[in-house]
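What follows is a structure written as structure tokens; I'll ask about it next.
For this depiction, one protein chain was excluded, whereas all remaining protein chains were kept in their positions.
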Amino acid sequence: MDEKTLIAKRVALELRDGNLVNLGIGLPTLVARYLPAGVNVFFQSENGIVGMQALPEEGMEDDDLTDAGGGPIGAVPGACAFDSAMSFGLIRGGHLDVTVLGGLQVDQEGKLANWMVPGKMVPGMGGAMDLVSGARRVIVAMQHSAKGESKILKRCTLPLTSARPVSLVVTDLAVIEPTPGGLLLRETAPGVTVAQVLANTAADLIVPDDVPVMPITA
Amino acid sequence: MDEKTLIAKRVALELRDGNLVNLGIGLPTLVARYLPAGVNVFFQSENGIVGMQALPEEGMEDDDLTDAGGGPIGAVPGACAFDSAMSFGLIRGGHLDVTVLGGLQVDQEGKLANWMVPGKMVPGMGGAMDLVSGARRVIVAMQHSAKGESKILKRCTLPLTSARPVSLVVTDLAVIEPTPGGLLLRETAPGVTVAQVLANTAADLIVPDDVPVMPITA
Amino acid sequence: MSKVRTLEDAVALIPDGATLMIGGFMAVGSPLRLIDELVRQRKRDLTIIANDTARPGQGIGKLIVEKLAARVVASHIGLNPETQKQMIAGDLQVELVPQGTLAERIRAGGFGLGGVLTPTGVGTVVEEGKRTVEIDGRTFLLELPLKADFALINAKRADYLGNLEYALTARNFNPIMAMAAETVIAEAQDIVPVGVIPPDAVVTPNVVVDLLVAKERRHG
Partner (left out) sequence: MSKVRTLEDAVALIPDGATLMIGGFMAVGSPLRLIDELVRQRKRDLTIIANDTARPGQGIGKLIVEKLAARVVASHIGLNPETQKQMIAGDLQVELVPQGTLAERIRAGGFGLGGVLTPTGVGTVVEEGKRTVEIDGRTFLLELPLKADFALINAKRADYLGNLEYALTARNFNPIMAMAAETVIAEAQDIVPVGVIPPDAVVTPNVVVDLLVAKERRHG
């Protein structure tokens, strides 16, 4: 199983039946494929729908039904559409149970940077700041390192997405939970040792005596 | 013609084709009957509709279609329904062209009191404060005096509805326009002299050389 | 995980002393079955957030007459003399809020906003005790969000998932209240299968509705 699949599968285990979930573009989108049996969730797309799903097949596109990237999607029976103010009312008002977002950096306090690299990439924050400030649970799904450098740092060097800590960080090496006391190592990926996680993490980690392996099977 | 009809007819002359208009309960409601020929307006009821009209006949009531007093109404073709936040967005946001409201008192600066009499009548302001603060034009339609006392005073003794002056006051004796310089006597009612208006007004009035009579015919 | 509950079970979840938002405008669009059941189960010390208290024997007015409310937040109580009587007697605490401000305060509660900046009420008794904010030379009142333990909602139609659709002026405060409460209980004139209400006709998304009151059995 490749790293992205591993991350997506582990994140999927965090979703509960009936949850309203918003998946960011890229890796987080994969989470939808790995919902555990018996867990039915509603996916929101912040451009204005609850109940999005993948397009069933080519040739079924509707020009008026797209995801936040502008790509064609489908909708489940019972989907509902609304304007942007309502869409972010759901996000900011605490109605969104879970958002899964990509990350550039996460710091020791659990704060996320994922929307810009000054001088290089200034795409705009889109809905990311509202999602991180408003969702009940914010799960970061990302590679643990990029170009050999840890993305989990003592302090983010990139501009923050929110001053609010995220709820959980899932990487190809570990599951890490930001707590008031610091970053808690919750799980390691299959075949990865605690020592490997520590070696690849630039932030301090709280390591309990027993660190279970992610309950992921192929 | 009775006094209320006179007032309603005169107010109706203030409405322009295409206006969005909100009529308060009581006397203001009568205005709808006297729209000049060629003037088509939309009536808003703040409980959530644009395009209200009188019920065409008994037996046509819809339990889900009422005015702000809870009484059954009809709707014109092209009417639209919405929630209370939107309804007051139309009012507060300057989309409502004219509101016509009853009044208890109007003061020298054009400020209106029309929502409570401390110790006697505390009905709540309902939509009145938003209407007076938000409508493009606020027209007060009221008797000039009550129980022999002028309702147009130097200073309101009752709690104000808004700190914002109203646009026009139409009574059974006169049309008065609040201006930055004071209350301007614009018209007298048919058969009423300027002296009679002055005698019945406790506030100072600016009286131009020429005060026309209200252009009202039976 | 079905959201459907009997009327009795749904109302049984509401404790004495709860804060309730109740939709409707002069009882039009009010959840009349839920209100009757509140009376039957004699829920007390309620805080009621609603546009008005209707008339004495009607909708929310019944809760007033039965003295089940300890506090009311409303824009208008003028057509219910009983509300005024209890208020003057000191038995009922009443906070009067301009109607547009009430709508925005409820919306702010449900939409995660810190408050509302409105020109309505500036320079009146409504301003008393409140902060004002100057913006571009204009003065606005800072009005605080409203939230509730329960929102009791009336809809024209619901589907099995809890998507709600409203009718004409019966919509009023229902959609914003459905966003602003910890638990949202909806009663609907019709309940239809999922898919019957098209996505663009849904006003309240199923994800904010917690419980749907079952219709009364007509047969058997």
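So that you can tell them apart, the chains are marked A, B and C in the order they are listed, and the count of residues begins at 1 in each.
FYI, a residue touches a chain if its C-beta (ideal position, glycine included) is under 8 Å from a C-beta of that chain, and two chains touch if they have at least 3 such contacts.
Since we're looking at a predicted model, the values are computed, not measured.
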Among shown chains, those touching the left-out chain: A, B, C
Selected from C:G59, C:G109 or C:P199 as touching the chain missing from the view: C:P199
Hidden-chain contact residue, picked from the options C:P31, C:G61, C:G78 or C:P119: C:P119
Which of A:N19, A:T66, A:S150 or A:T171 contacts the chain that the document leaves out: A:T66
Per the touch definition above, residue among B:A12, B:L55 or B:A81 touching the missing chain: B:A81
Contact set of chain C toward the excluded chain (per top definition): 104, 108, 111-119, 133, 135-136, 138, 140, 142, 144, 165-168, 171, 199-201
Residues of chain A (touch criterion as defined above) contacting the omitted chain: 45-49, 62-66, 68-70, 75, 81-85, 87-88, 91-92, 121-130, 133-134, 159-164
Residues in chain B touching the chain absent from view: 17-18, 20, 42, 49-51, 75, 77-82, 85, 88-95, 134
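Operating definition for what follows: only the chains that are shown with their structure count from here on.
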Which of B-C and A-C has more C-beta pairs touching across its chains: B-C
Rounded Å distance between chain A and chain B, as computed from the means of their C-alpha atoms: 55
Centre-of-Cα separation between chain C and chain B, whole angstrom: 29
Overlap residues in chain C, where contacts from two or more other chains coincide: 107
Residues of chain A touching at least two other chains: none
